[in-house]
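The complex appears here without one of its protein chains, the remainder shown in place.
Order as written gives the chain letters A, B, C, D and E; numbering starts at 1 within each chain.
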Amino acid sequence: MQHLSGIALIYKKLLAQGLTCIRGDRVLFRNVGFTLENGSLIYVLGENGSGKSSLLRILSGLLIPESGELFWDGKLIKPGDENYHSDLLYIGHLNGLKDDLTAAENLLMSARLSGYKVTAQTVLNALREIGVGRCSNLPVRVLSQGQKRRVALARLWLTESPLWILDEPFAALDATSVDVLVTRLNQHMVNGGMAIITTHQDVVINAQFTQNLRLDS
Amino acid sequence: MQHLSGIALIYKKLLAQGLTCIRGDRVLFRNVGFTLENGSLIYVLGENGSGKSSLLRILSGLLIPESGELFWDGKLIKPGDENYHSDLLYIGHLNGLKDDLTAAENLLMSARLSGYKVTAQTVLNALREIGVGRCSNLPVRVLSQGQKRRVALARLWLTESPLWILDEPFAALDATSVDVLVTRLNQHMVNGGMAIITTHQDVVINAQFTQNLRLDS
Amino acid sequence: MHWASWAAFFNMGGYAFYVWFSFGITAFCMLWEVLALRKRSAQALRLTQLLAQE
Amino acid sequence: MHINWFKYSSPQTFYPLAGKMIPWFAWLAVVFAIAGLYIGFAIAPTDFQQGEAYRIIFLHVPAAWMSMVIYIVMAGWAALGLVLNARLSAMMAQALAPTGAIFTFIALVTGSLWGKPMWGTWWVWDARLTSELILLFLYLGFIALQSSIDDARRADRAGALLALVGVVNVPIIYFSVKWWNTLHQGSTISMGAAPKMVTTMLTGMLLMALAFWMYTIAVALMRVRCIILERERSAEWVKQLSGADL
Amino acid sequence: MNNAWITVLRRDLLLALRRRSDVATTLFFFLIVSSLFPLGIGPEPAVLSSIAPGVLWVAALLAGMLSLTRLFATDYVDGSLEQMILSPQPLAFLVTAKILAHWIVCGLPVVLLAPVIGLQYALPNDALLVLVLALLLGTPALSLIGAIGAALTLGVRGSGLLIALLVLPLYIPVLIFGAGAVAASQHGMSAQAHLSLLAACSLLSIVLAPMATAAALRISVE
Partner (left out) sequence: MNNAWITVLRRDLLLALRRRSDVATTLFFFLIVSSLFPLGIGPEPAVLSSIAPGVLWVAALLAGMLSLTRLFATDYVDGSLEQMILSPQPLAFLVTAKILAHWIVCGLPVVLLAPVIGLQYALPNDALLVLVLALLLGTPALSLIGAIGAALTLGVRGSGLLIALLVLPLYIPVLIFGAGAVAASQHGMSAQAHLSLLAACSLLSIVLAPMATAAALRISVE
């Protein structure tokens, strides 16, 4: 767990079967299934409100589907599955940052919470990678929308999780940051990682195998 | 004030002089000035944290600049200037929607707050224009990120203000909604409206006169 | 049967208010509950039928 | 005999079944109530200490019993719903809560109306009275929580959790309140003042309690049917129901 | 009345009363808070009636504090506060609508329920009357003063401490005069003086608080 090199050594796969999601009295999607293996990527596509975020929340275990199962490494994922959580990095619409803490403090705490032993220096490096090194000692409250999002995304440089689930990571980012992020994702794919991503923008990530999951009804 | 046709009958102009903004101990920009007239548009450009949102907040009167003046219709704009506010529509990063009210209720209230006498039908039409008519009776809490943004933007179909200040209106929207919004902006420009916009995406709006305001230091 | 007359029965040995108010409010609560429920189910059914017609 | 419980635990099959059961329980409630009231008013003698006011007992005690029993039954359904993820159980819990609250309210009001002539005051801070009041708060908390969550499934699970937490606490609350009142100076008149119960009185009370039981079941079934209708609005079988199924 | 003002009032009432159960929640909140004291202190009616004024005023204060901070905070977080500031109406004027809504939801129920709880606490009849009157005169001041505090603490960090220390002491006179009025009438004295002072508090805060609140709100969104 100590070394934060990029190489994901874990070879596992995520299997989803017959996922159905109902919110209120609307069926968002029915019978969604896929297999995700090392080095491959899923784009979840669909218009606003088609259920992309809901699917991502189901995949990360935050939302219990109406029916269907998820398997990680061949084992059924149960709610609060610590084994799965330690292999997972989820960044949703919400940044998960505390307004009153500085960017560096936020990042340090969230890495520690995920079980990584990080130092102030590694944290600063991660913030620098995505171009908000200068803001590391500012409370998150005063940062701009894009800077906040970047601080949240800086976790991608601190994690060793093979599976990344990212909900619209590119929203509110400027062009430079989008490029930086794409590079990081490419690197993750090369290292044998897996990713599930939603976005409304056109970005190209190089993966060994790319699937499109369309949710429009 | 009653008719909600698209034609802005008011011919006024916005003049900014020597605006300087300092946050914390960083100078975000210095000596920014421009003139905005009927039918013309300003893109505010710059990377994350360069001060675009801050500039827009200054222009709308929410933030007091370090130095510099703003004139509307030849008169100096003071904090809490009701005359200016009635000619202005500002939509920032935040949607300004109450989670517990339905989309329709939210829109109705915000139009009334701006002094328009609208009916349930006009509100529903506005929501339909931007494609969230189906959600009109759902509490905003259950809507998806893009749907929430669209409800906030539906105000563009209810307003008669000549000056629109929009902070990243396209973020989180799907491709269809972006097109709808661009059409509405084009129409506003043709009607002699004015707009100040920030965005990180590439969208083309047809205005009689377009300025780019770049904030990178 | 130990009541001398109907009047005595209604008088309840001077405790008429307390006794009859108790029974009255109990009856009222129960009747109100049942009626409210009938109204609620009629409403629910009407709504579902409206939905079905659409 | 083998009964397929899973079949009856689906709202679709339960809805008509409940509809058939309601009249039976309703009539039983009426019959028991008439019998209980007859014994209570016509046969039971006047109390030598309290006069006729004691006849409130035929409502007060059964209502107090029901208020406590319903809470436990409700928590049981809630637990079942949480463990088995069974929708119908959660609905049953939700359907029982208002009836339980109403019986608690009746026990409080009738007790109050009894207290005024007997003790000379509408309310004393006595252990039993206080714990009944707290029970009312527990019911209301459950109802308020459920009604302020829109998503039905979430409301079920949150409510179930609260009911379980409450049921763990009810005995603790009951004994703590009891102890509180015995340690401080007790109220001058205690409820033990009622004389030893005569058999006729006991019979009357039991009959009224039975009537309340039947009433509770009938009303809970009615409410469950409403809840099923409201929740499964978009299901095909609900759309095919007509006014005759009311 | 003004259209925008009514809109703000209606919106806040709608939000508070989204369902009928929420109103009941407010009412039962007072019942619960006021039944806590006998459980702590014991059931003797004489003691209870002597603490009744204090209990009711504390319940009013608590209801205010539990809800008022949240009212502005949600507006701040979701951006409706910005929109209110940018509306073509004086902010101090709109703020009064918000405060009125808060008082209707949290102040009025205390006033209405107070006599019932007073009965449980064995208060005599004329003290009950004074109690209702005092609450009617005093609770608006609580809402108004609370609004300043709520506005000042929005998004502020270190200075928040100072502000809490500034605003909360302003509550104390209201509580003292309010509880004093009832106590006076319990002891057979006239409550007139206390009530006039309460009214003065409310009047003063109605003049000053909306402006102060509006100014604080403007600062908070900067």
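Assume contacts are C-beta pairs under 8 Å (C-beta built on N, C-alpha and C of every residue); 3 or more make two chains touch, one makes a residue touch a chain.
For clarity, every value in this text was computed on a predicted model and none was experimentally measured.
A.B. asks: Which one, A:Asn31, A:Ser86 or A:Thr176, makes contact with the chain that was left out?
C.D. replies: A:Ser86
A.B. asks: Please pick, from E:Thr25, E:Thr96 or E:Gln120, the residue that touches the omitted chain in the full complex.
C.D. replies: If we include the chain that is not displayed, E:Thr25 is the one touching it.
A.B. asks: Among A:Lys75, A:Lys117, A:Arg134 or A:Arg214, choose the residue that contacts the chain missing from this document, as touch is defined above.
C.D. replies: A:Lys117
A.B. asks: Going by the touch rule given at the top, which residues of chain D touch the chain that is not shown?
C.D. replies: Residues 134, 137-138, 140-141, 144-145, 148-151, 153-154, 157-158, 161-162, 164-166, 168-169, 172-173, 176-177, 179-180, 183-184 of chain D touch the chain absent from view.
A.B. asks: To test your reading of the contact rule: which positions on chain E touch the chain that is missing from view?
C.D. replies: Touch with the absent chain occurs at residues 16, 18-19, 21-22, 25-26, 28-29, 32-33, 36-37, 39-42, 47, 50-51, 53-54, 57-58, 61-63, 65-67, 70, 77, 105-106, 153, 156-158, 160-165, 168, 171-172, 175-176, 179-180, 182-183.
A.B. asks: What residues on chain A make contact with the chain left out of this view?
C.D. replies: Here the touching residues of chain A are 60-64, 79-80, 82-83, 85-86, 88, 90, 92-101, 105, 109-110, 112-115, 117.
Simple rule for what comes next: only the chains that are shown with their structure count from here on.
A.B. asks: Counting one step per pair of touching chains, how far is chain E from chain C at the shortest?
C.D. replies: Counted as steps through touching chains, the separation is 2.
A.B. asks: With centres defined as the mean of C-alpha atoms, identify the chain lying farthest from chain D.
C.D. replies: Of all chains, B has its centre farthest from that of chain D.
A.B. asks: As a test of understanding: of all chains, whose mean C-alpha position lies farthest from that of chain A?
C.D. replies: C
A.B. asks: Would you mind pulling out the distance in Å between where the CA atoms of chain C average out and where those of chain D do?
C.D. replies: 16
A.B. asks: Calculate how many whole Å lie between the centre of chain D and the centre of chain E, each centre taken as the average of the chain's C-alpha atoms.
C.D. replies: One centre to the other, that is 36 Å.
A.B. asks: Averaging only over C-alpha atoms, locate the centres of chain A and chain E and give their separation in whole Å.
C.D. replies: That pair's centroid distance is 45 Å.
A.B. asks: For chain C, what residues touch not just one other chain but two or more?
C.D. replies: Answer for chain C, listing residues that touch two or more other chains: there are none.
A.B. asks: Got the chain B residues that touch at least 2 other chains?
C.D. replies: Expected reply: 93, 142.
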